[in-house]
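Taking it in order: structure first as structure tokens, then the write-up.
Shown here is a partial selection of chains from the complex, left in place.
Labels for the chains are A, B and C, by order of writing; each one numbers its residues from 1.
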Amino acid sequence: MKKIKSDYPEVYDAITKLNDAVFNGKALDYKTQKLIAIGIVASRCDQSATEKQMRSAMHELNVTPDEIADVLRVVLLLSGMPSFTKGMRILEEIEK
Amino acid sequence: MKKIKSDYPEVYDAITKLNDAVFNGKALDYKTQKLIAIGIVASRCDQSATEKQMRSAMHELNVTPDEIADVLRVVLLLSGMPSFTKGMRILEEIEK
Amino acid sequence: MKKIKSDYPEVYDAITKLNDAVFNGKALDYKTQKLIAIGIVASRCDQSATEKQMRSAMHELNVTPDEIADVLRVVLLLSGMPSFTKGMRILEEIEK
């Protein structure tokens, strides 16, 4: 993000403003939104985004492995086995 | 699902068992998992699944439009404008 | 495809040639490849392509509803419930 900030400051500003608008919802707390974020990226095959979302949820918000596993259960039902096993493997590597 | 139950009972039983295992998590309540489900299907271009998830969340669990809008904010950030506007349009039609 | 043939004949020719190369494989017969095609499009949220593939498989190759349901079982495992239920609903409507 450093390069975006220095080279494309108007894009950086727009992302910052978007991020604020997204995570200051009317009804849900930040932790619930973060769990939703994990569900969305784990449902796609985006390994690096999934790992980043899981790590920040665990470090910033003390989200537990069991809570992430409960997110991945929903992924299993709605997006199938490959997304689920990939998500569980990423979680296991983070826990080591 | 009626046809699946009558014609493919072993698939129906497996889905029922899977559904139970998914929504009886260790840490998250049913409502949070349901919000995650809305986020996942709205992030894809699956209109009918999104509508179904939103309706059941609102009717079974009293999820409010503002709560769903907060889910869609996360969808906007992680999956872009088309998924967000489609989700908002579905929500608006349900509210009518 | 009529419009493509008249307005963009070089694209039409390329598609025809590609189609021939795809469905004259070395090892698998046309029916198996057609079942694979149904699995791929049903795994995505592409309703019109799924219906088209199912119809042509049933009419040209006498693929049975039970064979298509067996394709959709694999879709259930690898791509989740929404793709599976959508595929089963399309199959049911074709059978009517």
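One rule holds for everything that comes next: a contact is a pair of C-beta atoms (placed from the backbone, for glycine too) under 8 Å apart; a residue touches a chain by one contact, two chains touch by 3 or more.
Computed from a predicted structure; not experimentally measured.
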Total copies in the full complex, given that 3 are placed here: 6
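As a convention for this text, only the chains that are shown with their structure count from here on.
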Distance-maximising chain from chain B - centres being C-alpha averages: C
Computed distance of Cα centres, chain C from chain B, in Å: 27
Chain centre separation in whole Å, for chain C relative to chain A (CA means): 34
Centre-of-Cα separation between chain B and chain A, whole angstrom: 18
Overlap residues in chain A, where contacts from two or more other chains coincide: 76-79
Touch list for chain B against partner chain C, complex: 1, 3-4, 7-8, 11, 15, 41, 44-46, 48-49
Touching residues (chain side chain A, partner chain C) in the complex: 76-83
Chain B partner contacts - residues on chain A that touch it in the complex: 18-19, 21-23, 25-28, 32-33, 35-37, 39-41, 43-44, 49, 64, 66-67, 69-71, 73-79
